[in-house]
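Note that one protein chain is taken out, while the other chains of the complex remain in position.
Showing chain A:
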Amino acid sequence: MITMDITLLIQIVNMVILMFLLNGVLYKPVKKILKDRAERQQGMQGEIAKFEKNARLRQQEVDEKMAKASGKAKAALDSTRAEAQAAGDQRLGAIKAEAEEGKNRQLAEIKAQIDSARAGLKANLDGFANDMASKILGRSL
């Protein structure tokens, strides 16, 4: 059974031929497609990284714009609030002044009326006292 002959050399040649055949029809095409796919995936990875970077930059831009707009809105709100406050204060001051003036005027009027009433009463005081004394005494003085 263990006999070596010329077929040993023929088998060596067969194997060398098979190597070349399979290299041509099997290994090279499969390795090429594997390499192409790996390169394509690599390229896609690059593209994904680019897209991610773009998205990040866009987000940053949007965030910056939002921050700027928010600042602007806040400033506008603050200025409007200050204006409104000033206008309110001014109006309130005017109303207060007007009210004060009205109060003072009315107080003056009341004081004048009191004074005039007092003067009137004072003027009638003697007659009033005589009338009372006459009524008490029951005879005219």
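Here is the rule we use: a contact is a pair of C-beta atoms (placed from the backbone, for glycine too) under 8 Å apart; a residue touches a chain by one contact, two chains touch by 3 or more; residues count from 1.
Quick note on the criterion: contacts and distances are computed from a predicted model.
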Pick from "ATP synthase subunit a", "Assimilatory nitrite reductase (NAD(P)H) large subunit", "Spore germination protein KC" or "Electron transfer flavoprotein subunit beta" the UniProt protein name of the chain that isn't shown here.
"ATP synthase subunit a"
Considering the whole complex, which of A:Leu26, A:Ala55 or A:Leu92 touches the chain not shown?
A:Leu26
Hey, which chain A residues sit against the chain that's not shown?
1-12, 14-23, 25-27, 29-34, 36-37, 40
